[in-house]
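The complex appears here without one of its protein chains, the remainder shown in place.
The letters A, B and C name the chains in turn, as written, and every chain counts its residues from 1.
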Amino acid sequence: MDLEEYRRRARTWLEANAQDGPDGRAGGASDPGGVAAAKEFMAKLYDAGYSGITWPAEWGGQGLTQAEERAFAAEAAAFTLPTYVFSIGLGMCGPTLVDLGTDAQRRRHLRPLLRGEEIWCQLFSEPAAGSDVAALQTRAAATDGGWVVDGQKVWTSVAQHADWGLLLARTDPDVPKHKGLTMFIVDMHAPGVTVRPLRDMTGRAHFNEIFFDGVHIPAENVVGRVGDGWNCAVTTLLHERLSIAGGVGMGGQKDNPVAFEALRRTADTADPVVRDRLVELHIRSRALALFNQRLAQETKAGIFPGARGSAAKLLLAELTMFQADLATSLAGPEAVAWIEDGPGDASPGGTGNGEGPGVGTGDGAGGDGGTAGGDGGLAHAVSLAPAMALGGGTNEIMRNIVSERVLNLPPEPRTDKNVPFKELRTSGEAPR
Amino acid sequence: MDLEEYRRRARTWLEANAQDGPDGRAGGASDPGGVAAAKEFMAKLYDAGYSGITWPAEWGGQGLTQAEERAFAAEAAAFTLPTYVFSIGLGMCGPTLVDLGTDAQRRRHLRPLLRGEEIWCQLFSEPAAGSDVAALQTRAAATDGGWVVDGQKVWTSVAQHADWGLLLARTDPDVPKHKGLTMFIVDMHAPGVTVRPLRDMTGRAHFNEIFFDGVHIPAENVVGRVGDGWNCAVTTLLHERLSIAGGVGMGGQKDNPVAFEALRRTADTADPVVRDRLVELHIRSRALALFNQRLAQETKAGIFPGARGSAAKLLLAELTMFQADLATSLAGPEAVAWIEDGPGDASPGGTGNGEGPGVGTGDGAGGDGGTAGGDGGLAHAVSLAPAMALGGGTNEIMRNIVSERVLNLPPEPRTDKNVPFKELRTSGEAPR
Amino acid sequence: MRLVPTPEQRELRDAVCSFLAAASPMPAVRRAMESEPGHDPEVYRRLAGELGLTGLTVPEERGGTGAGHAELAVVLEETGAALLPGPFLATTLAAILLTETGEKEILAGVAAGTTTATVVLDGNRALNGAEADVVLTIDGDRVLARTDGERRALRTLDPTRRQALVEPGGEVAAVSAAGIARARDLFAVAVAAEQLGVLRASLEAIVAYSRIRVAFNRVIGSYQAVKHRLADMHCTLEQAESIVRYAAWAADEAPAELPGAAALAQAYLGRACFEVASGSLLLHGGIGFTWEHDAHLYYKRAKADEVLLGPPRVHRARLADLLEL
Partner (left out) sequence: MRLVPTPEQRELRDAVCSFLAAASPMPAVRRAMESEPGHDPEVYRRLAGELGLTGLTVPEERGGTGAGHAELAVVLEETGAALLPGPFLATTLAAILLTETGEKEILAGVAAGTTTATVVLDGNRALNGAEADVVLTIDGDRVLARTDGERRALRTLDPTRRQALVEPGGEVAAVSAAGIARARDLFAVAVAAEQLGVLRASLEAIVAYSRIRVAFNRVIGSYQAVKHRLADMHCTLEQAESIVRYAAWAADEAPAELPGAAALAQAYLGRACFEVASGSLLLHGGIGFTWEHDAHLYYKRAKADEVLLGPPRVHRARLADLLEL
């Protein structure tokens, strides 16, 4: 089937089956009904052949290429699919098991993952190990028939719903930091696992902290080899970047109040300076969209995008900040203060508890357009915007990757490569 | 005398004595008459007490403070003084001798320097030692009663007129690079010194290359101690930055075709977008001007600006690029192509040798304003603009200085501190 | 022109700074912003009464200290740096408006620290409008005042300072076209001073963090990518401070320069403050995205302040007009 035909069929299926509802991101933590509905949708998606498009048929996938996956993602961008809760499993954990899992692991886990029967999360980042993932401190100590894990993870999406986690832990602190790590499959329902929502700057809990207190993991749940966890993690992170660049699990721009199409309706385009700013946003948005399309076409043509996906991620992070900033700057005061029960009110972190008497939006005397026209959407956008520049690698890490792996420039001098982990500096310490 | 009174008197003197002529920068190399006139002006300036304002009275200076010097510079900015050819001596070489010279050296050199009788240049940079000055390769070998110098220097302003040079050379290649340097006073008329104009991207020769071929320097011309040249050079470079920040030897903005006052006359301010760009230029220009004034006032109040002067230099470099770019972008096609004999024609690097017949500026049929309105001034400005970001330390070096010496952030890890000079990498070599 | 604080201004700064460090450190700011009134009334009472800061620029004969806008700028820089919650800025703007228009009665209470007040800035929106004793409205060349009228608290991006919809109008409190025009410029200078404080504190926070946070066995402040961003932010701070000092000096000493200086101050500080706060937040990495870290409070205050007196283009357009472009 050629790509256009594939795409046409995907659109037809989506039109028939995708409700135009929430993606399961908002309120998911407190809404098990939402998760149940999402699981139902995922089963339909799987049965229609749109789950695991690039995965081997042997493990439940469709055995197709990135081109079909991107074609489907491009079509799906016009809808809001309730697939957010599965995005970590589909984008990162599953592909890692496809690449590195034992056959027993693949047989046990991949099909339930693709069908949405089981939800996965990824457990790499720690408070003291963000950009420098390999500096993580969570310990896995060998014990009879397996391992015992103690430590803390952070920035874990969908962990509150997760059945399984892909965990990176330190199994040997006496060797250099990249050499003492091991990857595990951990049962998120096991005794000793505590999931705590992490309130972020939007006022919501998009992420979680996970505490491991003597959690037992059976030996057969090691992924790859003991001590080879860093290389396994590199595989996972590569899949993460590809999935971000490919739009897997990402919503479209259609409801985004700070995107060009929304601003052209709301901004004061009678002002030529405002018009010029919107032109700038259009230019940047189109430039990135075309770059992403070109990467997709190259992939189809057999040119692997590799680290160039990090350039797309960096540009997306910058565009996200730029457009949220621009939208609020153009809107003015109403972007930052709004009537609390506006339809899109989206910032529980904001203040104002409704204790005042009712003053209607339109009944002020002295102003033209000085009413609270905002509904909190812009405020939420500007609060959420930094997430894109922080998650999945900071802008600085992206620039390192682009300069080293695309432009082949040499790395910074490193002092942490050949030193036992336990002798390395940690944050807050004076230099040795 | 209070500062206002000092300033008032300086203005009066300048109005009476400063011709509104060229600063000696343009065409100086081929115009000994210009240098003679400059020397005459300098003698008058000295006699009036405005040369060496902060220098000790003992060596011919006025013994006043930076405040008076800045006050004089602020007044002088309204004029175009022919002092360019003395600026290296006044700003860098002289102050270094004041700080580090022997009494004999001070007695011999400082007064003739201040009176404009002798011209100085500074000989630090080399083709392979720009930002990394201490990597210089020019050798000074000990010989009977002195030293013999071989090597090459570059980026040397006013060397074609110079009587003396302040030279940094390597006297010991077997010790780490910062430890094997020595500073010398070199007679630019000595046998073996060759000065060659260096054509820069403007098409002119603002700088020179200097070749030393077995040049003899007597022992008494060592400045500071043998092997202590790096510390001496740090003193010189500190004076350089102060003199740039303080406006010593710098022309005013009054004839600058890319400054705000010129653009408000020439740009199409009927277009609100153009007006907004000019506002941006005004904001940036005022912001920097006010910062410079604040630094001057703090100096007067006894707060030493130190490395914060590097922040001002960095901002000036960025503003210089910004305004040249803006002016040419606003002007459009006439900024980059103009009739060759226009009054301000200023780019001998440009092409077009007048072989075509005469087509007048205004006699084209099909266009509104499409005539060659430019006179090359904008083109020259955009060609010269990078100089500010490259001379006196690149923007990257300025950012290092601000971050390390103002914000107290740690330096980059260094690999060149404790290694003999001769074992260090040089450009174009594979890594060891 | 005076761009360097006098010894007396430095003393004032130190006094305000010490007071806020003791009475309203960041944990207290967080408690206050989540409390029912949204601020600590005791802190406000001491600031207004004990330190007399709401009457700082009110003439002595009208119950104030009779200090200048250079002094006020020093104070607002510190309250901004501390993200002080509550009606201090709102009441200060009201004091400026009443002083410039020659009003006396309300001003007496404001200067004494017993009356909180606010000014309707944008249609029917006012800082701390729900809790202010007096709501002032500018109507042409008149200042109207009311103590009654409906109020409706708004949700705000910035959790550290509330806003409300109010009913504009009321009795005529003063009439003075020139006073109102000057007051609007002084608002711009006052907000710019607060923005300077927010900018400075944002930069200080990331500089301090970059000296202790380790990644790849080095503190992140030793990486050029971080160092150079911080150096650029420092350059922004230097220019921002220079502009605020200049605008405050013009407010006190060069009335003819005030309109241009005020527009310059808002045009520069609004962007500068948000850019530095935003850069500071991002350089903190993931920790900066958490609710528990203070970076987002500075980021949100910076954005709220940027649009407080209207979107940035308003100030740029005014500057263009003043420059006769």
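Going forward, a contact is a pair of C-beta atoms (placed from the backbone, for glycine too) under 8 Å apart; a residue touches a chain by one contact, two chains touch by 3 or more.
What you are looking at is a predicted structure, and each value in this text was computed from that prediction instead of being measured.
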For this session: For the chain that's been dropped from view, list the shown partners it touches.
Result: A, B, C
Problem set entry | Contact residue for the chain not shown (choose from A:Arg7, A:Arg308 or A:His380) | A:Arg308
Exercise. Of B:Leu14, B:Leu45, B:Val154 or B:Leu167, which sits in contact with the chain we cannot see?
Worked result: B:Val154
For this session: Check each of B:Gly49, B:Pro112, B:Gly146 or B:Pro386 against the chain that is not shown and name the one that touches it.
Result: B:Pro386
Exercise. Considering the entire assembly, which residues of subunit B contact the chain that has been omitted?
Worked result: 125, 127-128, 130-132, 135, 154-155, 198-201, 203, 271, 273-274, 321, 325, 328-333, 335-340, 345, 347, 349-359, 361, 363-372, 376, 379, 382-383, 386-387, 389-391, 394-396, 399, 412, 414-416, 419, 424-429, 431
For this session: Can you list, in ascending order, the subunit A residues touching the missing chain?
Result: 264, 269, 275-276, 278-280, 282-283, 286-288, 290-291, 293-294, 297-298, 301, 303, 308, 311-312, 314-315, 396, 398-400, 402-404, 406-413
Seminar exercise, completed: Interface residues of subunit C toward the undisplayed chain are 223-225, 228
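The rule is simple: only the chains that are shown with their structure count from here on.
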For this session: Report the inter-chain centroid distance for subunit A and subunit B in whole angstrom, where each centroid is the mean of the CA atoms.
Result: 51
For this session: Name the residues of subunit C that each touch 2 or more other chains.
Result: 218-219, 226, 313, 316
For this session: Indicate the residues of subunit B shared as contacts by at least two other chains.
Result: 276, 410, 413
